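With one protein chain held back, the other chains of the complex are shown just where they sit.
For subunit A:
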Amino acid sequence: MSKASASLLPKAFRDWFKSRGWKPREHQLELLAKAKAGRSVLLVAPTGAGKTLAGFLPSLVELAERGPGRGTTKDKRGIHTLYISPLKALATDIARNLEAPVQEMGLPIRIETRTGDTPSHKRARQIERPPDILLTTPEQLALLLAHREAREFFKDLRRVVLDELHSLVTSKRGDLLSLGLSRLMSLAPQATAVGLSATVRKPDDLQRYLVPQRPSSPRGVGSERVSAPERGGGIDEVADLVPSRAPSTASSFKEEVTHAALADLVVVKGGAQPDIRMLELDERLPLAGHTASLSMPTIYELIKDHKTTLVFVNTRLQAEYTFQELWKLNDDGLAIALHHGSLDVTQRRRVEEAMAAGKLKAVVCTATLDLGIDWGDVDLVVNVGAPKGASRIMQRIGRSNHRMDEPSQAYLVPANRFEILECRAALDAVHEAAQDTPDARIGALDVLCQHILGMACADPFKLEDLYEEIRSAAPYASLTWEEYEACVAFVATGGYALRAYERFAKIVKGNDGLWRVRDGKVAQQYRLNVGTIVESTMIKVRLGKSSRSRPGSVLPRGRLLGEIEEYFAETLTPGDTFLFAGEVLRFEGIAEDEVLVTRAASGTDPMIPSYEGGKFPLSTFLAARVREILADPFEWDRLPLQMTEWLVQQRRRSIVPGPRDLLVETFPRANRFYMTCFPFEGRLAHQTLGMLLTRRLERARLKPLGFVANDYGIAVYASGDIAARAAREPSFMYELFSEDMLGDDLEDWLAESALMKRTFRQCAVIAGLIERKFPGEKKTGRQVTISTDLVYDVLRKHEPDHVLLRAARADAATGLLDVKRLGVMLQRIRGRIIHKPLDRVSPLSVSVMLEIGRERVYSDNADEILAEAEAALLDEALA
């Protein structure tokens, strides 16, 4: 410890470190110095680097030196330090960890948490007597800021600590938090922020996020938008799909970048290189599927040989399956537990506690365990299935071995042959420490609407002042005055061109020029609606028993298996089989708000696919690497032999495409004509592509019947001969895949797309157009609800440029429809489509063909479905 930095640390602290046998780390002291200098900081450090203590140390020192307040109402102090975490559990965890040094040093510091679980009397007391350090979540911060006492409560704030910042900033929660931060900084300009983050690709995005931005362009000009969205359909609509406030496209943004305020950056270099490898088997992996069943015995042995293992999987279903399989092998009775989002909370907490206490040998888990809660002494991480992204996999590996100077141990387990490629690409990325965290977000307009109402609840505001404050938040730095006004108008009266609701306005402008909330009822409405997480409604799954008295009928007498999304249940029809709770189940029907199922006969293949098959699409970065490995035969040497053989076969029978090419194969099979292609752009973009391709094939009178998509490619099947058409018209394939599909075709599809309607619904809830439906609330019919699908239809027709539709389109660009990525792909393959007419299926195509029957067939064409159902009636009549 250098003398200068040592002097920053009071004696009590130095003694405390010594008593623990610790030494303050370099970055912990550095943060202390930064805090003294009044700087905001982004701390990038691997797990186990003492990040949390580094974040809090300056606060603890300052509070220790400040001494206790007198506690009288006259001398009332606001909070000193605010800590925000993405998880309630993390906030509680950190509070507990902080108590240790505070008590051991006998510091006069009050630490409290405020989450959804905090009882109302405690909340009231916190406002009355603010603690020194408050630990909370972004939603609770929004509520606090909308409180009438907010100004008083935060006036003495010195420091904001944002934990797991890399994960927070990638979602609308991050938008909400950035707006909260902008308000905090105007209530307490003396405060500094510190962000704690894992390694990211562009740290300056996070550095900007932490400090108020000062966009240079004068308000009202509104020229930052490169392409102001035009009303009506066509290409202009599409221009709007790719958010035009994107920093990379905004010409004037360059200037802003040079003026952008940045927090300081402190990077703790990772310790030892992780010891990570691919699990290779002698047996051949299947061409499709995600279960990795062949690898289970090896995984089991690995668990046995290590102290504690985390087995990460991508979906809940994989978690269920893996857990089940491991227990089948578990002759040694190892303590192997399961942890995923649909499990009961109490059960999850039990697993977490057992884990922390070192009582478990292994936990099979999904992304719910991705975040930085301390899980005890993990010495091995196994990732089953596709890694999906390089940064993602590195963060998971970071869960193993909390002593940062020892290498983490990890295995990647591919479940099918394509995943071998993906694992190879991910391994390379880890060794180069390459990152693929997403770009900084453009702040969502629906979140902004919510925030504006919240700010009106707190204090009357001046239109211009709030605009400047909002633009100091990095995601909203390029917000135009026009967009802002549209949001304010939405909050007030819905913001429609037809000004019909003036007399019902929720916020109104007074004679003093200030906007204020109309009454307490509106504020109440805001409080119930706060937050950006719109949970899909879940429905319970119960095992049924066959009725003895009435053969063929099923009674809801069995045990509860868990919950599935309502929208998934809605697409099931009696007799469908699907995988849940590790078993193949037969859907029998819905009885009294429960899905009734029976066990399917053994050996039955599930008919309906794993819903939410892979929640995260393959990252653009890994996809590019996979294409490169595929294209370069020298690279094949680094792949397992079974993979090389497969690729050699592909080269013999068709071709292996270059890294920027799009391979399109066509071939006949069983009276149908198939077309496969391999863009490697992830499932979501492929689904959208499939929808648009089938529309175009329909128009070309090639009678498409359906398509399936996975992370790597899609297969379309038709009763018309696609290859014959392409032979007759040389430009056919280019026209089929031309970028103009993102024009009218996309617009037409969006009009009826169920995914788009779901996207719109989320925006409508977040913006506060309709009230949130709380889980567990029964549909009574009496309830004041309205179908957002109907609202979508009407709004789209009468006001296509409305702020809510703009918000939904911005979401569609990157969310469930991934239109932006599709656009980039279509641009990439322009002039690089290689059509290979074949007489039978190629090795590459087999992999996606295997999804048929396993994956859902996509279609939003209502008449097709109805015609099929009508035909069934005729069949019945003629039988």
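The working rule: a contact is a pair of C-beta atoms (placed from the backbone, for glycine too) under 8 Å apart; a residue touches a chain by one contact, two chains touch by 3 or more; residues count from 1.
Keep this in mind: contacts and distances are computed from a predicted model.
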UniProt protein name of the chain not shown, from "ABC transporter ATP-binding protein", "GTPase", "Putative phosphoesterase" or "A alpha-helical domain with a conserved ER moti": "Putative phosphoesterase"
Residue touching the undisplayed chain, where the options are A:L179, A:V381 or A:V522: A:V522
Residue among A:A198, A:V597, A:L769 or A:L826 touching the omitted chain: A:L769
Touch criterion as defined above, residue of A:A357, A:L498 or A:A601 at the omitted chain: A:L498
Touching residues on subunit A - with respect to the absent chain: 490, 493-496, 498, 500-501, 504, 506, 521-522, 525, 570-573, 576, 589-590, 607-608, 769-771, 781, 784-787, 790-791, 793-795, 797-799, 802, 856-859, 861-870, 872-873, 876
